[in-house]
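Below is one structure, written out as structure tokens; comments come after it.
For this depiction, one protein chain was excluded, whereas all remaining protein chains were kept in their positions.
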Amino acid sequence: MLDLLWLVPALPLAGALVLLGGGLRFGKRTTTAVGVGSVGLALAAVAAILVQYAGMHGETVARHVFNWISAGDVTVDFALRLDPLSAVMLSFVTLVGFVIHVYSIGYMHTEGDRAYARFFAYLNLFMFAMLTLVLGANLVVMFIGWEGVGLCSYLLIGFYFDKEYCAAAGIKAFVVNRIGDFGFLLAIFWAFKVFGTVDFSGMAAALAADPARYAAAVTPIALLLFVGAVGKSAQLPLYVWLPDAMAGPTPVSALIHAATMVTAGVYMVVRCNFIYRLSPTALLVVAAVGGVTALFAATIGLAQNDIKKVLAYSTVSQLGYMFLAAGAGAFAGGIFHVFTHAFFKACLFLGAGSVIHACSGEQDMRKMGGLARKIPVTYWTFMVATLALCGIPPFAGFFSKDEILGRVFAAGAGNLNGFGASYLVLWVLGLAAAFLTAFYMFRAVYMTFHGEFRGTPEQWHHVHESPGSMTWPLKILAVGSAVVGLLGVGRAITFGTDLNWFEGFLHRVAPTVEVEHAPSLGTEWVLILLSVAVAVAGILLARRFYFGAEAFVAPRRIAERAPVLYAAVANKYYVDEAYDRAIVRPLGKLAHFSWKGIDTIAIDGTLNASAFFTEIAGDLLRFLQTGNVRNYALFVLGGALAAAAWLLL
Amino acid sequence: MTVPTTHFVIFAALLFAIGAAGVLVRRSGISILLGIELMLNAANLALVAFGRQHGQLDAQVFVFFVMAVAAAEVAVGLALLVAIFRKQRSIDVDRLNVMRW
Partner (left out) sequence: MMGTAVFYLVAVVGVVSALAAISHKNPVVNVLSLVVTLFCIAVSYALLGAEFLAAAQILVYAGAILVLFLFVVMLLGAPEEPPAGERRPFQRVAGLALAGIAAAGSIAVLAGIRAAAPAGAVRGTAEALGRLLVGPYLFAFEFISVLLLAALVGALMLVKRKH
């Protein structure tokens, strides 16, 4: 079965090719069979592979598919690699991917046949690219998947391309990602120059054999890789594309912009942990960017009124947590949060999609309220996922978030790489972000599901629970959000017994960077209680502000007292505007100058001038063409004599 | 005593120049073809003379080929003249300017 590893990405690719090759002309029934069926088969293949892999004690399996690039001493194979890390990613990418494909059957059924087929074609293509990214055995194959998911993200954000803001959001995502991809590309070149290979095993072996030899190159390569990760995983300062990406259909937001693609950056950093662990600077940069992003995005989330925007900023914030973990050396912890986050964030997005579906396309939470009575399944699944996100035990997010905060505190207290104080500051930021997360998530819950309905009576009349193809995925993901955390129960919770299966599984490929003086069990218990308390405090504050008779009074008063602060938060700190002023417009002016000044005048002018002179010369020289044969003979003889004279004299 | 090669070549050069003058000065298509024949023969003569200078027979083979090509050229050239004459009732090449700009 392991020899059929290539089938896993190949099946969705085949689905996409069939749908696109058929010119998107299939009916909905055929499209569903092909689009969902191909991912279902891939899920079955993954299940079979993982069952076999479970008995292999986490050894690395590499499968060479074909020799791809061979030029001089550059050899790149199209090779796939299955190890504990890619196995974890594989499991939830295919599972969540399949569930979201099923959900899309219901969500997209109002679209025309052609748009429906286009949607599933792109979604299948995305699955292919994401699985290639995950399974790639070297940086180049990974980069192909990386670019592929970027392309599909662009196509799906701009799915409603007839709406201008959707097309613009697609372009924005693509361009911002390009900045990160550029860094990634440079890192690949650099790695190839230094290591002579881009294969993960090869690079790891080279580093293990002689770390001192590569000491100078490790930090720049790690930082350039991280530039790529910052772009793809929407971290400061390149996070701006992700909130806009919510213009795409909600299943896309769930699959690509919450559960899978945006975590590719974290995956890449953990995949390359053999580089990062040798560079304390790069680790600190990763942790700092992650920690600051986690808090920064959470504050913006406080004042968003679009339900999907809240979730988008929450995603940015949670991605920050993942980088914070990786930066603190807790690579397995970061991936664990990726894993749990995929379930509860996908569930939240699909729940939001169900809400939007129920409210006939309305996304503004100010026009919702009291929906819990009409759409109970959506409400309860949303609630479970929210609790998971807030880190309330025993839901999944509690274990992963607690693991991260614990590890960061340990890095600070244990003075990891001599940056102890910085890690302690980052721990405080993470804790603050946890508080804000609980607050804005329950704000969203109260605004959407509780209180009185604030839309029109007609809308209220239309509110209905979604069909089974949408509620079943919600239920599956809610169950996942509730239980998957048990795979990685922390050491303190079990009073020192090591039941953390997840970290043990990943230990072979991504061992945690241990600090010398790990905190005692008692300290860890204090930390756990602290993080839970912070989350509960956030929930209670949200309840005080947005629930019951006094709802909306306190927030309004704050907005009136501190209008500048409120406006800044509500307008996302004017980051987009600042980028527009500082980067986009100057670049636009430069491009305009290149067009009007350089291209039109200089380049076109030169070409037109040469054409003009050629024409003039032709106009004059045509008088030589007398049309008289004897005249031509004269020229021939004259020319022959001149040539003879030239040769003789 | 044999005639020096240069004398043969001078003879050939004179014939070539006369042929070229004929091609350039005459207007009758037939005369122009005659001039071309003369030039070809002059070139042949020079070839044979140089061949003797080097003691090789290949030059004569070339002359043989030139003769064959000349025969072909004359056949086609005269056929062209006949066709043109039928069309224009004239073989004055100065009147052949229908493809002029």
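For clarity, chains are labelled A and B in written order, and residue numbers in each chain start from 1.
Rule of thumb we're sticking to: a residue touches a chain if its C-beta (ideal position, glycine included) is under 8 Å from a C-beta of that chain, and two chains touch if they have at least 3 such contacts.
Note that the coordinates shown come from a computational prediction; the quantities given were computed from them, not determined experimentally.
Contacts of the undisplayed chain with visible chains (whole complex): A, B.
Not every partner is drawn; the one left out touches subunit A at residues 628, 630-631, 634, 637-638, 641, 644-645, 648.
Residues of subunit B that touch the chain left out of view are 1-11, 13-28, 30-31, 33-35, 37-38, 41, 44-45, 48-49, 51-58, 60-61, 63-65, 67-76, 78-83, 85, 90-92, 94.
Keep this in mind: only the chains that are shown with their structure count from here on.
Each chain gets one centre point, the mean of its Cα atoms, and the points for subunit A and subunit B are 82 Å apart. In the complex of the two chains, the subunit A residues touching subunit B come out as 622, 625-630, 633-634, 637. Against subunit A, the residues of subunit B that register as touching in their complex are 20, 23-24, 27, 32, 93-94, 96-97, 99-101.
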